[in-house]
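Only one protein chain is missing from this complex, and each of the others stays in its spot.
And then chain A:
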């Protein structure tokens, strides 16, 4: 459980806060509220009832507080401590506007905030905090300031004062021609925070740091508590057993997830929250979505070929190939391997023999059981022995009884004040997919000859240029003292999606009508090499580019008729010549339609021959549709259509295809091809087998729009 919080924000709303200073496009209040809204919405986003917030207005027109004294005039409690919800945000947004007065004492407002906190939190354990944001121009009295400081310390409240154009030598802000009263106030506030051991800062810095993503610290729970074993203690006397615990080392933080809603159909009165405050934002006219699941089976005799079945009539089971294997409820666990929790060492491997890309998962750490000195001593010897031998351990890990075993790699981690094993999952045999690729440093010809000079192989000059370029692009990371380190910039890199969505949600909550913002620079700082690096490596890059001589493939020639040479078998035999001798191949046969269609096209000497081939193919396809039982032939039809389209694009004969597919659509819609074939049209659409548009082949007269509309069936 996170600690309870009580934070009061004091917002200076004085008339002078409505002014713009030093050429800023926004008023001081707008500027201050950037900071305040960010902090408040960050709290709201946690959704925690115990993270309470209060808001006090300083230098307001009215006076709304319990201390009915002159000293406390023009100070208003705008929101008493409690959980902030959306309607409160809307209300505050309306309320917080510059007032028509500059009266109101900042020090008094702090007293009021203290009072609020003391009343609300009583003696309970809370994280107490007061944040004052002001431009420091009002009247401030230091009466009884010692009493305030004392009380502040006594109830343990953290005081944060942020000021617009407050001087801050450390951050480098100094306001020229500062008003003397403001200078006095700054001194007062600074000494107050110093005495309270609080934080005093300038608004410019506070706002500029808003885009530093805040990392949610998650307390890890052990994902395994059990024994690390070498050998089998149940069977042998020589087995080692060390009680250990396992925690996440890395774990991907996911962006907050959106839920599905539908707009409310009606806004009938009496409907429940969250409809209150209707019309304010757009988030409130939504109704949540429920899902219900029904089950269907294929039944040829039923209309539509499917019937509904009851969930209760179904057994749980699995697919084995195309056989459905039901599993009786009684032995539901029969297909689960019986396992017992534990981490059993299988053997050891050499660090330099391990390929880093075998890491399959997030990583964990293994530490000794809490308060078990012997365990920590024993584990320490394993960690150090692995470290000294430059070895890793391979282990079989079952985190809980009946869980599937994992194979994990254990690496020693020894730091000055910490040691542990780092654990990562290894691939099983089934996890490795063997795709083969030719070597990159040589070409092996069909005859087995090894070639080392080839257009796909880099020349010595290219290798050189690449080497120089790579060496000129060292990514520099530095430690706190600015010394270069060998670290990757993990600590400075933030999940772009997670933080962008989070800040977008918070921004929208306060500004419902603004468009979504671009990601902050901080989130995309690693999207490009730094300007400095780019500059340093520029000459090497230019040299590399000119040596490499890489040419972009113009989009037009992509997928163009393939090179004839590849259409020969390995021997290079001219099969085309043999084909033309085949006496039977004058007509395209149904059973061998696709090859024969392609071959006919490749032999075609004039457009008539192409027309003829397409016509024959069209007939075959139409017959297949007509004779299709349900959708039984549709895959063949789609393959035929797709082949035709592909070939005719390659031969730049879009008109022939377009004429054919238009006719086909007509026949499908008029149900001339064996009844209702709308489902087939859906497949045509999915396979994008409609008209060939201009963008694909220049000579087509079909505009993109027409090609799109063509898919519609009405």
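Worth pointing out:
In the analysis below, a contact is a pair of C-beta atoms (placed from the backbone, for glycine too) under 8 Å apart; a residue touches a chain by one contact, two chains touch by 3 or more; residues count from 1.
By our rule, contacts and distances are computed from a predicted model.
This complex has a chain not shown, and the name its UniProt record holds, of "ATP-dependent DNA helicase II subunit 1", "Transcription factor ibh1", "V-type proton ATPase subunit a" or "Large ribosomal subunit protein uL30m", is "ATP-dependent DNA helicase II subunit 1". When the missing chain is restored to the complex, the residue among A:25, A:303 or A:321 that touches it is A:321.
Among the residues A:169, A:553, A:629 or A:712, only A:553 touches the chain that is left out of the figure. The omitted chain makes contact with just one of the residues A:247, A:682 or A:711: A:247. The residue from A:604, A:638, A:655 or A:669 that touches the chain not shown here is A:638. For the chain left out of this panel, the touching residue among A:14, A:226 or A:693 is A:226.
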